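Submitted below is the structure of interest, expressed as structure tokens.
Only a single protein chain was left out; the remaining protein chains are all shown in position.
Our next item is chain A:
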Amino acid sequence: MTKKFVLGIYDDEDVLLQAIENVRAAGTNIYDVFSPYPVHGIDDVLGIKRSRLPIVAFFCGLFGTSFALWMQIWMLGFDWPMIIGGKPHIALPAFIPVTFELTVLCAAFGMVITFFIVSRLRPSIKVNVFDKRSTDDKFVMAIEVKEGVTDLSALTGLLRSNGAIEVNQKEVIK
């Protein structure tokens, strides 16, 4: 199925932010905005909710802590207890470094893997960018065209009047 999009091209982040606010105020639904770098404040104007990835990191880290402690206590305390330097079998202070490292390892990898999955980031040679300049120096606002509903000329006018340097159309096979 092909979907049609109108692309507003901007070349300044402040103009873009203002434009997003105005376009949304005019009742138009923005499909997505593509930028060469993270634009501060874009989350607020686009209404993007705060990412829950820190929560993922926290629970992955918690798993790392518990796993590391369980592993060390079970291995040295129960499975094969050994006297090392006359210290207790379960010498908790000595277990802190490995516990800490595994906490960090699990938190980091758990969060990053989740980030790759939810953002659909994976190695692939097929690329679907709307406008190749959006990874260079342009900001691209994509608005989906609904047949019979969207007034193309009015939309183009709205984008132009809000500082778009170009307004293009693009069909994408979804």
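We adopt the following convention: contacts are C-beta pairs under 8 Å (C-beta built on N, C-alpha and C of every residue); 3 or more make two chains touch, one makes a residue touch a chain; residues count from 1.
Methods note: contacts and distances are computed from a predicted model.
> Assign the chain not included in the display its UniProt protein name, restricting the answer to "Sulfurtransferase complex subunit TusC", "Xanthine dehydrogenase family protein molybdopterin-binding subunit", "Cytochrome c oxidase subunit 2" or "NrfD/PsrC family molybdoenzyme membrane anchor subunit".
The correct option from "Sulfurtransferase complex subunit TusC", "Xanthine dehydrogenase family protein molybdopterin-binding subunit", "Cytochrome c oxidase subunit 2" or "NrfD/PsrC family molybdoenzyme membrane anchor subunit" is "NrfD/PsrC family molybdoenzyme membrane anchor subunit", the UniProt name of the unshown chain.
> Taking the full complex into account, find the residue in A:T2, A:S124 or A:S153 that is in contact with the omitted chain.
Residue touching the absent chain, from the options given: A:S124.
> Quick one: which of A:V6, A:V23, A:L76 or A:V145 touches the chain that's been left out?
Of all options in A:V6, A:V23, A:L76 or A:V145, contact with the hidden chain holds for A:L76.
> Could you pull out which residues of chain A are in touch with the chain that's been left out?
On the side of chain A, residues 13-14, 17-18, 32-46, 48, 50-51, 53-54, 57, 61, 71-72, 75-76, 79-80, 82, 84-85, 87, 91, 94-95, 97-98, 100-102, 104-105, 107-109, 111-112, 115-116, 118-130, 132-137 touch the unshown chain.
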